[in-house]
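I'd like to ask some things about the structure below.
Removed from the display is one protein chain of the complex; every other protein chain stays in position.
Let's turn to chain A:
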Amino acid sequence: MSASPSGKPSRVGDTPLVRRTLITLVLLVGAVLVLAPLIVIFAQAFSLGVGAFAATIAEPDTRHAIMLTVIVALIAVPVNTAFGLAAAWAVTKFDFPGKRLLIVIIEIPFSISPVVAGVAYLFVYGLQGVFGPALADANIQILFALPGIVLASMFVTAPFVARELIPLMQAQGRDLEEAATSLGASGWRTFWSVTLPNIRWALLYGVVLCNARVMGEFGAVSVVSGNIRGQTNTLPLHIELLYHDYQTAGAFAAASILTVLALVTIVAKVLLERQGAGRRSRVSVAAPVLLAEGQRP
């Protein structure tokens, strides 16, 4: 995350030639792997003209897919942020038996293929699954409706925030929190005034990653969505549908919207960071001041 300070002595082998070769290589790979496909998406989206692009976006099914994707993100990202914060807090600030196990559990979704996660949900909530028949009797629809999509998205993105926070919070230790507590601040107050200001950039980064992944999730959602157009088709599923239907320009138009949604979150992150960078020095000074305030009852 943090940029290394300038004026560092050059390391062994860090000759201009090596440096230039490495930079060229990274730029080249970046251009081929990331930039080129991005350009292609937008070029293809507008290949049939702006009119065709607008027509795809104006189609009710596409609009619904966009809306559904945003709704899923609006639910899944805050929940996972709260979960990630709580998990990171528990793991780094407390000692308890089973701590390592908890870390492993948090990371499981990283190592499991999303499709497997989707199928697992089928086995739990499906009509042939564990809770399916009881849920059907109670007329509660989880699979092939919004709850299933949200659950699957949350499963896949559960580790993002926690994984960003745990290393940072581990490195920062508990000294500040302990000081705050000894000065009489409540747990809540300690969190808001001490912990949060220290972790907010990592937290923001975790939220951005989580959001990007929720919006782009395909595998798990594809299994539990039911693919009902205008109801349970998220944007990635809609793109696949258009693509299979030989609506190449339409598929790329929808893909460009998804790309824009992702880019918006990344740009927002950069802007927030830039705005915050100026204040960062003040924040570290401000923390003790706030703490002193916390002393007063």
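The criterion applied here is as follows: a contact is a pair of C-beta atoms (placed from the backbone, for glycine too) under 8 Å apart; a residue touches a chain by one contact, two chains touch by 3 or more; residues count from 1.
Criterion: contacts and distances are computed from a predicted model.
Novice: Can you work out the missing subunit's protein name as recorded in UniProt? Choose among "Thiosulfate ABC transporter substrate-binding protein CysP", "Quinol oxidase subunit 3", "Cell wall protein" or "ATP synthase subunit delta".
Specialist: The record for the missing subunit names the protein "Thiosulfate ABC transporter substrate-binding protein CysP".
Novice: Please pick, from A:Ile57, A:Ile71 or A:Ala120, the residue that touches the omitted chain in the full complex.
Specialist: Touches the omitted chain: A:Ile71.
Novice: Write down which of A:Ala52, A:Ala90 or A:Ala145 is the residue touching the left-out chain.
Specialist: Counting the whole complex, the residue in contact with the absent chain is A:Ala145.
Novice: Just the residue numbers, please: which parts of chain A touch the chain that's not shown?
Specialist: Interface residues of chain A facing the absent chain: 68, 71, 74-75, 122, 125-129, 132, 136, 139-141, 143-147, 222, 226-232, 241-248.
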